[in-house]
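In this view, the complex is presented without one of its protein chains, the others remaining in place.
Presenting chain A:
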């Protein structure tokens, strides 16, 4: 190994050697991690990149247009709806490599957003936190989810909670009158649903992350909050009975047909709405499903219900994650980009944007329009969350983790071997 190079240095050298045609490759300045703040803007054009759903992108565009009218900016909003954490970051990365990239982009926290900070593509927003007082306006836990090695590189807008969302009709058909209060009751409920001819939970494993929601819950049940957190950080070995129990239960869910047939190969976007159409009883998802799955299908929220998956531990936690916005380190106008973010964080605007799990105080969902999402506002007041596992692990390790889950469900790997294999994966991650 020789001394460190810079990619742009290499490109610059190559461009000089080739003399023509490639000079454009060296045109942009290197990411500076926040050093642009306060500089004279090079442009009043902004570009915002998001994965907003088709049902809400119109609201965002309208809000941004209003900001432009007030601030003399011209902001283009691009969206990649429904792409999910498996695809959207790739597109963002390609854009950043291909030029300066968007000025502002939406991204998940944890290990999904972290690479953009590590690569100095996202600005340190600490000066803007101070300028706009975001620390006092935004949920502290959510800010932690957008803080990377001490750098506040994102402004969280969503602190999402994963729980069970169910069809009341399916429950009634199975003779179920109340939601489960323990893991044992949840298993009993599943048996009743199968007996009534309904698939209990609908999840798709095509990209790994959807079916992961079940396993991480089972791990919370068997390991409890403290050990679960230590497992995610590699502070405790995965090769232990609690993890074996979680994998054993995971397999049980498939063997007892509590999951859709062939769940591993199903696309989450195809099967998750099955609880709305009546093919399944419930799914594991977040509050966005009320607007995007229930109400977009012209169904009434009153025909559906939601509950926190019972863990039997104190505190009773649920899976959760953070989403927010970052500002590009090469943005031509970071001050206006930050002003745009502050504008989007206004509580009344959050409601307009149909953000049902806002990080902003006073932006709770409207109880009359989104009653089920509102229930989660109440749950969140007493129930903390553990990091959803595709945000807890870097993508490569998350994929290996999904692969282990896949092997367990197919019977190719025993629960005990899966626990050992996971320890190997996590150990390798620690060495990197």
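One rule holds for everything that comes next: contacts are C-beta pairs under 8 Å (C-beta built on N, C-alpha and C of every residue); 3 or more make two chains touch, one makes a residue touch a chain; residues count from 1.
Everything that follows uses one rule, which is that contacts and distances are computed from a predicted model.
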| item | value |
| --- | --- |
| Identity of the absent chain, which is to be given by its UniProt protein name, from "FAD-linked oxidase C-terminal domain-containing protein", "sulfate adenylyltransferase", "Fluoride-specific ion channel FluC" or "ABC-type sugar transport system permease subunit" | "ABC-type sugar transport system permease subunit" |
| Selected from A:58, A:265 or A:312 as touching the chain missing from the view | A:265 |
| Hidden partner chain, touching residue among A:207, A:253 or A:304 | A:207 |
| Which of A:93, A:173, A:192 or A:346 contacts the chain that the document leaves out | A:93 |
| Residue numbers in chain A that touch the chain omitted from display | 1-8, 10-11, 14, 18, 20-22, 30-31, 86, 89-90, 93-94, 96-97, 115-116, 118-121, 205-208, 260-267, 270, 279, 394-396, 399, 402-403, 406-407, 410, 412 |
